[in-house]
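Structure first, then comments.
Note that this complex is displayed minus one protein chain, with the remaining chains in position.
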Amino acid sequence: MDRLTKRTLPTAVAVAAGLLTLIGYLIPYPVLAFARDQLIRWAVIVAAFAFVLGFFNVLEVHLRRITRRRPGGFYSAVLILSALVTLGITLVGSFSAPLRPLNDWWFDYILYPLQASAAGLIAFTLALAAFRLLRGRRGGEAFLFLLGATLVLLGSLPLPGVAGAQLAALREWWLTVPSMAGMRGLLIGVGLGTLLIGLRVIAGLDRPHSEP
Amino acid sequence: MIYCPKCGTANREGSRFCNECGSPLPSGTGLRCPMCGEMNPIGSVYCNKCNARLVPLTTPQPPTPPGEKPAGPAGPPPVRGLSLPTIPSPEKKPPVPEIPTGEGEGEDWLAALRATAEELKAEGIEEEAPPPAAEVEPLEIPDWLAELRAAPPEEAPAPPFEVPPVEEERAVPDWLAELEAAPPEEAPAPPFEVPPAEERAVPDWLAELEAAPSEEAPAPPFEVPPVEEERAVPEWLAELEAAPPSEEGGPPVPPFAQEEIAGETPPKAPVFISEEGLAVEEGTMPEWLAELAPGEVEQAPAAAPPFPLTEPLAAPPAVEGLVPAEIPKWLEGMRPSAKREAPPEEPVETRGVLEGLRGTLPASRAVEMPEGAAPSLPAAPSAASIARAELLQELLSRPPAPARPLAKEQRRDIGWVVQRAVVALLLILSIVAPIAVPIPLFSVPSSPAADRFFNAVQQNVGPDEPVLVAFEYSPAEADEMERVAEPVLRHLLGQGARLIIVSTRPEGPALAERLLARLRPEARQVANLGYQPGQTAGVQGLLAGLDRRSDLRTGLPAAQVAAMEGVHTVADVAMVVVLAAQPDELRAWVEQVTLAYPDLPLVAGISARVEPLAAPYLDPGAGQLRGTVAGLAGAAAYEAHLGAGGRAGFYLNSLGLAQLTVVGLMLVGAAIFLVGGRR
Partner (left out) sequence: MTTADLVGTVVGVALTLLILSYMIGDNPLYRLALYLLTGAAVGYGVALAVVALFQQVILPLLQGGTAERYGLLVPIVLGLLLLFKGFPRWAPWGNLSTALLIGVGAAVAVAGALLGTVLPQSVASGSLADWLRGGAAGLINSLLIAVGTICALLAFAFTVPRQRALQRLWRGTAGAAGVIGRLFLASAFGAAFAAALTASLSILIGRIYTLIEGVQRLLQMRGG
């Protein structure tokens, strides 16, 4: 594949689309706003295609793992089966009202418990982490970290009594003063980073789209 | 197969960690960089670590036009080609670089090719091989050579197509990633729509899952856009484990990431959480940490030669295309002749040839070096250049990786098991106990933010006014988020509002229906406009085109639904309610709404996890959020406003007790580690 299709054209597309969209935000002019909305609409549709492509890739990878008899082939088979069945049931349920209950059943009793339980496990790993929080670290930062964590945990559901109310007030203060200052600095930092990287893409300096 | 040096288990080709015992595996044949000693996958043009060129610029041109190549349309040749790998001559002649078509061929292509050979064999080579041989060869070789010189970076095994808009957001996290503790903000928004690259990576994740013994595992699933994160965590971890010393030693970053690192990495990022590998090493992978991972991974896959990338890409067609081209003329000449004409149908032969060839390599350096060891064991004294000296210096200036004695490791493992058991038991007990002994222990918390939320609804939402409700959570977070969403929706419906439901999560619309089934609103009060792919861009797409969608409940175009009367864009609604379980989603909504409609009232029902991040937006000075209901505590406070008892309060005792338990654990742990030192 030559350089043109591989790199030049995509860069041109990215730069043009990025500039048009950005200008559409910054300059209030109906035609520009229309172009911006249209571009976003297109991007969103392409994003849906990306999902489909990704799905096939997953299938392919796991199919290969099965056919090559690599370890874990059984799990791959489970994954593929689970993906296909879910896809089928969900599609059918989305387009045919009579079959909707099947869809709902699958969602309520398969998808939901799996995802929710896996998320619940995090509490366990985080609690373990909490126990080992100070392992090998000291100093002001560690102390503030511990203090913040303790306050936010203890204050969120106050035990009855004066001490409980004071803890709740302290928690509120912590969240709205020191913690918020840190968060705001972080947010602005993240925002600036986003700006920097986004502008580099729009200027054509970075071409993540043209990496193989 | 790679056999584990520690326990002898056979692992699949390309594995980096043993499936059985988790210890790092020798990386197999590789190409050692003359400059820094890094082991690179064969076929790399540039060193992954120091970016030195591994393939001389003056690659000899094929003496004859490629068209005349022996690898004609006859079946066998391509396969023979497969067996002709690596370093052709003792004087460090480079291996055959890959053809660009190989796309991210980061893998040890020997392995890949061997596999292919087997595959071809299985499929009957005659059918597969010949046509591509004829077809590709004349074109590809020159092309490839040209490509090689012209645009080498393209060869870098970077994930093809990661990085949609989120990339930006994710990229930032990158530098923050080191903070690890840095929670939500950075939580890399799931990439656009799980682009293929992400999914491609999955196998990696799965592979690693097996390899990496355990604890990271739980983290993956819940990060919602399923695949992306899932891959992320383990791979990232793997990356950490695999090459701890080289981490910042200038790995392989693609130009893009490089920029970032050079430009942004805070030289002294606070690593207080990670420095000891608390989370990683111990396997306790906090979720927020996991969320960071994708950001990290962004550079990781580009960095290491991730075989997984190849897997999906080196689809049969690719290989077909590749095969003939792998043998440029000049190489062809060096090929030991007769034997290799043996019928390719025998995979054993292929292998045998490999072995034979391997013997001719400038051996010791290129074969079977444990990946992790490569940088820290600068063995070959050959071309010690400045670059390498610098690298060494850098490595030396870093504290040595703690090489723990095995016995100690095991002892710690026992302690670890005990810790696990105790923590699990305490947690479950503190959650279950309040069911058995139902005494209200905790008072209903007060929440100024929830009060503001309540007032904002009272002021802005009248009967029959449309409200946009974004369901940005999935089943993973629904156990908490439904408690938050329920009182909020009950209030809105009680005000007579019309609810217009949207989501940028696939499961959002279904979860909305689940909740509404309990609240039983009138049909004309609700329009469910479904799922919108596209993440942040999706949010903006939603805001601008509500009337272009269709209603899931009736199947009608949105414009014809009663609840949507007079609503075209979000500018026509009285208020926006975001039900966000993850910090990034809240940020995306706040940013996009502020951007397009700065005066639109925006409130958020959020997971407790998002609360600290919401604070700056909630601050009256910024005024971007008019109120929040955060977690079960916030929901209980909101229910108190509504008067009727709700479900959130139901859980308070368990939550409070569990929180106390965790605080206890934290303080006891702190005391132990403060007194007992590092252990």
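Things worth noting here:
The letters A and B name the chains in turn, as written, and every chain counts its residues from 1.
Just so it is clear, a contact is a pair of C-beta atoms (placed from the backbone, for glycine too) under 8 Å apart; a residue touches a chain by one contact, two chains touch by 3 or more.
A quick note: this is a predicted structure, and the numbers were derived from the prediction, not measured.
For the options B:R420, B:R514 or B:H568, the residue in contact with the chain missing from this view is B:R420.
The chain not shown here touches chain B at positions 101-103, 160-161, 163-169, 175-176, 179, 181-184, 192-196, 199, 202, 206, 209, 213-215, 217-218, 220-221, 224-227, 230, 263-268, 270, 272-273, 286-288, 313-315, 317-318, 321, 417, 420-421, 424, 427-428, 431-432, 435, 476-477, 479-480, 483, 506-507, 509, 530-533, 535-537, 540, 548-550, 581, 587-588, 590-595, 607-613, 616-617, 619, 621-624, 631-633, 651, 654-655, 658-659, 662. Listed for chain A, the residues touching the missing chain in the whole complex are 1, 5-7, 9-22, 25-26, 38-58, 60, 75-76, 78-87, 90-91, 94-95, 101, 105, 107-124, 126-127, 130, 140-142, 144-153, 156, 173-192, 194-195, 197-199, 201-202, 208-210, 212.
By our rule, only the chains that are shown with their structure count from here on.
The residues of chain A lying in touch with chain B in their complex are 1, 3, 6-7, 25, 37, 40-41, 43-44, 47-48, 50-51, 53-55, 57-58, 60-62, 64-65, 68, 70-72, 75-76, 79, 104, 107-108, 111-112, 114-116, 118-139, 141-142, 145-146, 149-150, 152-154, 156-160, 164, 168, 172, 175-176, 179-180, 183-184, 186-187, 189-190, 193-194, 196-198, 200-201, 206-212.
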